[in-house]
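Of the protein chains in this complex, all but one are displayed in their positions.
Each chain carries a letter (A and B) given by its place in the written order, and its residues are counted from 1.
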Amino acid sequence: MRRVFLVPLLLFFVLAAFLAIGLTRDPREVPSPLVGRPAPGFQLPRLAAAGPEAAARFSPSDMKGKVWLLNVWASWCVSCREEHPVLLELARRGVVPLVGLNYKDGSADAQRWLAQHGNPYLLSAVDQDGRVGIDYGVYGVPETYVIDQAGVIRYKQIGPISAEVLQTKVLPLIRELQKS
Amino acid sequence: MTPELGHLALILALLVALVQGVLPIVGAHRGTAAWIALARPAAQTQFVLVAIAFACLTAAFVANDFSVLYVAQHSHSKLPVVYRAAAVWGGHEGSLLLWVLMLSGWTLAVTLLSRQLPQAMVARVVGVLGLVAAGFELLILATSNPFERLLPAAADGRDLNPLLQDPGLVFHPPMLYMGYVGFSVAFAFAIAALLSGRLDATWARWSRPWTTVAWVCLTLGVAAGSMWAYYELGWGGWWFWDPVENASFMPWLMGTALIHSLAVTEKRGIFKNWTVLLAIGAFSLSLLGTFLVRSGVLTSVHAFATDPRRGIFILSFLIAVIGGSLALFAWRAPKVGSGGIFAALSRETLLLVNNVLLVVAAGSVLLGTLYPLLIDALGLGKLSVGPPYFNAVFVPIMVPLLVLVGLGPLARWKQLDARDMARRLRIAFVLALIAGAVLPALADRWSGLVAFGLLLAVWIVASTVFQVRERLKAGFPPLSYWGMHLAHLGLAVTVIGVVMVKNHEVEKDVRMAFGDTVQLGSYTIRLLGVKPVDGPNYMAQRGDVELSKNGQPLTRLLHEKRLYLSSPNPMTEAAIDNGVARDIYVSLGEALDATGSVWSVRVYYKPFVSWIWGGALLMALGGALAAADRRYRLKRRAAAGEAVAAVTTGAAA
Partner (left out) sequence: MKRFIERCLLALAMALALAMVAQAKEALPLAEDEAVEQRLVAIAEELRCLVCQNESLAGSHAPLAEDLRREIRSLIRQGKTDAEVLDYLVSRYGDFVRYRPPLKPTTWLLWGGPLILLLLGLGVLAYTLRHRPKIEAELSAAERTQAAKLLEL
C-alpha cells in the first residue's frame, strides 16, 4: 500500500479530534481581556429610594483594600433570577462584599425587584445608559467580576453563578486573594 | 395514533436499511445472486416506509396535533397551512427526517434508472446508500425523534420562527437537501468502485449524470438560500460566509471539481483515484456540514438548537462513514492504476488546475470556518473569522479559475495547441480588455475592481460565443456541449452581478414623514403613509411607498414591520421593486414619534443584484442539459458496455 494514499485518512482523523474537543467547548463564551488589568474607574449614582444615600456616588476606588465582587444585574434579566439565591447565600455568609451594577434599568423597577427577591448587595450603582458596562466588556447579563484589594480584576463569570461555580472557582479564589 | 405509526414506520425502515446495506454488498462480494437481487426491493421498501413516516409527521403538523412535542415546538394553530406543512423541516428532528426521505428517494431513483448497469455494481451502490440511511435513521431514533409525545398536550404551539414563515422555507431546504444528499450517490458509486476493484471510464460514465443532477439541485438550493436571505432579512445582504452557508458552499465547490474530474475520467480513463477521492470528499463535506449545523460547535444564525449528545452521535457517524471510506481508499486505490498520456499543456492539465483551484477554495473556506474551533480547542482564546477574511481569501483564488473557464473548453485533449488557441481567442481577449476599461465608466464612478470583474466576465462570454460560433460550423453539437457553455455563461453572469452590486450599491437611512421623498440616483421614493394591518398570526405596520423614476411614477410598494404573536422581536418585510438591471429595496424601521407619522426608512439601490441568482439559474440549466445528454440514456449499450469495460480493465492492468 503506497503510503501517500493514507494522507486523506490521517488528515481526517486530525480534523475529527478537533471536532471532538470542540464539542466540549462553548463557542459563545467570550473570555475577558480585562482579567489581570485594573478595574475601569467610574462614578455612578447609587440605587436608593431617597435621602442622603441617593445623593451619594460610588466608585471602585471606594473598595480599595478589600476583595470584592461586582455583579451586573437588571430587573428585566431572567437569568439573574437563577443566580439570585446563590448571591443571597453568599451575602448571608458575609465572606466578601457584593456590589451590584444595575445595568440599563429603570430605578423604580430595580428597587421593586430587590424588594421582591431580596437584596444581597452592599449597594447598587446605577448604570443607566450602559456606558460603564461597555468599559467592563459586559455583553450579557448577569456577569460577575472578582476584584482584588489593589483594584485588579481577577476573574469574570459570564452568565449566572451556579452554586457549583461558586464552590469550585469563586470562593477558592476569594480565599486565596484574602490571604495575601 | 398517527405519530406512533410514523415512529413504527421509521423503526421498520431502519431494519430494512440494515438489510439493504449489508446483504447486497456481501452478496456482490461472494457472487450470491439472491442477495444481490435484494438490493432493489429493499431500497424501494425503505422509501415507502420513510415516506409513510414523513407523511405521518406532516399529518400531525397539518392537523395541529400539539401532543407531539416537535409539533408543539415549531407550529401554531394560527399558522397558515402551507407553513404548517413546511414547518416539518423547520427544526432539527424534522429536517433530519427530510434528509432521510431525500436519501431514500435518490436510492429509489437509482434502482429505477439503472437497468443497464451490472447488477453487482448496483447492489454495491444501493448497499452503501442503505448503510448511510441506516446511520441517519439510527441517529433520529436514538437522539432526535420527531414523534416524541408531549403529555399533557400543549394548548397551542410555540409557533414557527417568524423568519421562517415565508415561501422560502417551502423551497430552499428541500432543494438544498436534494443537492447535499444527492452527492451520496456519487459517493456510493465511488465506494462501489473501490469495493469491486473496478474503476474505469465506464464507471465514470455511470456516475456522471447522478453527480450532475445533484450539483444542479445544490446550485439551486444555495442560490435560493441567498435570495431568501436577501429579501427576508431586511438589510439587503445576500451572503455572509456564515458557517451554515459555508457548509452548503463547500460541497458545491467540491462537487464542481468532481463533475470536471469525472469528465476527464470518462473521456480519457485517467485521474480515477483522484475522482474517487473527490466523490468521497464532496459527500464528506455534506456530512460535515450536517455536523457543524447541529452540534453547537459553531455559532450561527442558522444553527439548530443544540444538544451535545447529538453532536457526539453525529461525530461518531462521521468518523465511521468518512474514516471508513478513506481507509478503503487508502487500501484499494493503489491497485487501480492510472494510465493515460497527455502533454504538459493539454485539456487534462487545465482541468487539473481547475480541480486544484476549486479544492483549495473549498479548503480555505473550511479553514476559515473551523479556525475559531481550532484555536479554542487548543486553548489559545476566542477568535472570529468573518466576511473580511473569506472575501480576502476566496476572490484571489477564483480569479485564475475564471480565466481558465474561457480557455478550457477550447483546449484539446492530450495536447493543446497554444498558438492556435491564442489565435482563436485574441479577439475575445481584446473585447474583454475594452469592456473592462470602458463599461465601468458608464457608472457614476470608475472602479478598478469593477473593471477587473467585468474583464473576466466578458472574457468568458466572448470566448464562449466565439467558440460556439466556430463549433456550429461543424454541425449541431450534443446537449452536453450546450450545457457546459450555458453553465459557464451562468458563472459569468453571477460574477457581473456580484461585482456590480458590491461596488455600486447605495444605501440611505432617512427619517420620513408622510409625503417626504428620498432620492436614489434618478429614482424618487415617497412615503405615502403607514397604517396598521393584521395578518393571520401577526400584527403589522404597513408602509405604502411610491417609486418614481425621473419624475414618472413607476409603482407602489408595500413594506411591513411585523410583530408575530410568538416573538418579541419585530420582523421586517421589505418591499422590493425587482428589475433586470437593478433592485430598489425599501425597508421600514421604527416610528420616530409618538403619533406614528415620522418613520425611519432604509432604502437601497442594488444594481444587477438579480444577476447573481439569474446566473445560478443558468448554471443549473446548463447542468440539466448536460445530464440530459443522449449518451446517458442509451439502453442498447448494455451488452456492449460489459465488453468494452472488460477490454479497458484488461489493457490497463
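By our rule, a residue touches a chain if its C-beta (ideal position, glycine included) is under 8 Å from a C-beta of that chain, and two chains touch if they have at least 3 such contacts.
Model, not experiment: these values are computed from the prediction.
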Residue of B:41, B:80, B:477 or B:515 touching the missing chain in the full complex: B:515
Omitted-chain contact residue, chosen from B:203, B:240, B:313 or B:329: B:240
Touching residue (missing chain; options B:170, B:360, B:468 or B:628): B:360
Options B:13, B:86 or B:352, residue touching the unrepresented chain: B:352
Chain not shown: contacting residue from B:328, B:393 or B:591: B:393
Chain B residues touching the omitted chain (full complex): 235, 237, 240, 242-243, 299-301, 303, 339-342, 344, 349, 352-353, 356-357, 359-360, 363-364, 367-368, 371, 375, 380-389, 392-393, 397, 508-519, 526-527, 569, 589, 600-601, 643, 647, 650-652
Positions on chain A where the hidden chain makes contact: 30-34, 104, 129-131, 133-137, 139-140
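Convention: only the chains that are shown with their structure count from here on.
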Gap in Å, rounded to a whole number, between the CA centres of chain B and chain A: 43
Residue numbers on chain B that touch chain A, as the complex places them: 273, 277, 280-281, 284, 291, 295-299, 308, 311-312, 315, 318-319, 322-323, 326-327, 329-331, 333-334, 370, 372-374, 376-377, 381-382
Chain A to chain B touching residues, read off their complex: 1-2, 5-6, 8-9, 12-13, 15-16, 18-31
